[in-house]
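Missing here: one protein chain of the complex. Every other protein chain is in place.
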């Protein structure tokens, strides 16, 4: 077995066992994870109710960062754990973790769904196996239904994104396999094919290790900014459809400020944002 | 104002204020309330899940008495309070009282309804403004809908009695105004008019200050026993329809035993059963 | 959105408000609908209800469920509601609701009363919280007179799975919810020291929720025992500290319902003049909760009793 993973017994009276992740450091350098978390954070507003689903290290970090900087009245519902306004001390990879319960309230999972599905959430974060030009997102399968090339975990809670105010998609890779012309299964609905942004809403933002993207008035995905060290060509060539480009020079995604990095280090005790990508 | 009602501050750290009810005594004598509670208790079985609604002094006492005698595995859901298996120390008149929370669990009211409406309850207790020959029960109104003679509180939870295994009706009076040929509004459905006891179920038992009644195979209310000191004629003349009579002599409702009275005194600290009728 | 991550100095906003301000700023003159927390004579946010009446607020629909008592009496008696969905209005063992009775029995009221039941109303509230458009009901309601009495509330359709008939009710999302917690922090994380009743669900279904509390606790207390938080702050608009704010109903673990006051109320309100006197003395009269409680403690009901026949 690998020696990389070491159980770490934390101090305190609770018999909690955490794991030290391989490659984790003190997070002193700025990594893609930090850039992504900051980019998401900048798109959260003071007072937003934010709901995250499974595998939500980045969105949880983004929401907490926003709370500790420009959005002190933001509320975070930490997915399956039911933790509301968790201190994320420490930030952990599983949304259903006990660590998320150093929080203000613990909701049952049905109650988390009520907030998400009942229209009480301003922002919902989601990811997928495939994301297409219109923002459709697929967690079910790649390929045909009878014999898929890849079976995904299932649509989970993402079909209900449209009940929330805004949807932010995120991914820990940016490849032509992920960003496809048309998803093989719609788990989360994007902008309607013809009507553009009139009618029902699609996702508002897509954040990847390479770039931040939004949607044109017609409802097509459009490059908004590239991360430091990434070229427009990098993004275009790793996107499986014709990505709309903004007029003029594509800006660089703002690096997290020193103040933001200080805040992140307060809750990302294991430096997970440095290794998540 | 009346001097009868006196606030009583109970010992203990909680700032609870109880009231001493006028006429309350130590419950040493056997009163109608004791006879009724015991009669109901004898109809509860070990393992039953019992749900009571509003104004349930008698059913709560009956369920607790059963637990402490022949039905140790009975579960009591104390109505609106959500208390499960409350110790009822002391027994109080309001089902939504804080006193009912010296208990094993506190359910939300939706959860209490789930147990009642979802088919998890074996016994449901209900009362009404009117009860008829078939066991229909009315909590809505006496008289016409546009201008009733008497407006009742509303149907509350009793329409869902049929989702429970058995229904026991109870009343704190026995008059021709209460026991009518046909209720003016069906809040709780009795035995179907023609089919008798086939098809959907109606109530199983009716307990009043005068008597215990059950239903014939045809689904008509029938006298089962009269309480000590009550004649069959007393019951018949105070019932507004032709009450079916059993063959032979009508038995007397068993008096609570000494052991039962000892048990009752353990939780009916204010002697409320002695004054409830 | 436009903030590029500069550290803000603004702290998290407190939701503490005084009674008068909360009701005047958060409750419109005419609201679509109202649901009042608590049940029977317990945990009913009576100070909020009285303040709404004092300020002349009107509610097009009032959900008198699952079990309403004093709040329904005052709202109906002062004509503050246009339509009442009736689950249960009464005082349990203490008695029937005199104003509700008189209003209906007189047959001349402008208020519309819809015959419903507590189970269906709570299922409808659950549907509202989940974002469901309507909710199917369990079997049994068809055997009662309720669907015929209220065909707009109970509708029938075919269960597409079994083909059987089923009744459904429309989801309820109250535009205003008034609720009482024993304690809360200044952000609106509410704690129940006793029964939760329907109020945790209400917090997820209501569009605007106003919370009164007996005491304010530090946010650190909330973070220490998050499993005891009964209502999460995220949907709470205001927190109003008021001592004895549920009187004459109870606040679980703080005080019991005021049996004496309730019995005298029922006696007094058995006439229109008596009810009007009660409102003058205990609702419109007192300028604040302190004055209300002084009047309660003095227990001077003589003028009200004069109003009796």
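Side notes on the structure shown:
The letters A, B and C name the chains in turn, as written, and every chain counts its residues from 1.
By definition in this document, contacts are C-beta pairs under 8 Å (C-beta built on N, C-alpha and C of every residue); 3 or more make two chains touch, one makes a residue touch a chain.
Quick caveat, the model's predicted, so the values are computed rather than measured.
Every visible chain touched by the undisplayed chain in the complete complex is listed here: A, B, C.
Residue-wise, the contact with the chain that is not shown comes from B:73, picked out of B:73, B:175, B:193 or B:228. Annotation: of A:29, A:47 or A:154, A:154 touches the absent chain (contact as defined above). Considering A:40, A:57 or A:230, the position touching the chain not shown turns out to be A:57 (whole complex). By the touch criterion stated above, the residues of chain A touching the omitted chain are 1-2, 5, 7, 14-19, 54-55, 57, 80-83, 93-98, 101, 106-110, 113, 116-119, 139-141, 145-163, 185-189, 200.
Within chain B, the residues in touch with the undisplayed chain are 38, 41-43, 45, 49, 65, 68-73, 75, 77, 83-85, 87, 101-107, 111, 113-115, 117-120, 163, 254, 256-257, 259-260, 263.
Touching residues on chain C toward the chain that is not drawn are 123, 126-127, 130-139, 155-162, 164, 166, 168, 170, 192, 227-228.
Just so we're on the same page, only the chains that are shown with their structure count from here on.
By the document's definition of touch, common neighbours of chain A and chain B comprise C. Of all chains, the one whose CA centroid is most distant from that of chain B is A. Chain A and chain B, compared by their mean Cα positions, are separated by 56 Å.
Centroids of chain A and chain C (each the mean of its C-alpha atoms) stand 39 Å apart. Shared contact sites, meaning residues of chain C that touch two or more other chains, fall at 200.
Those residues of chain A in touch with two or more other chains do not exist in this structure.
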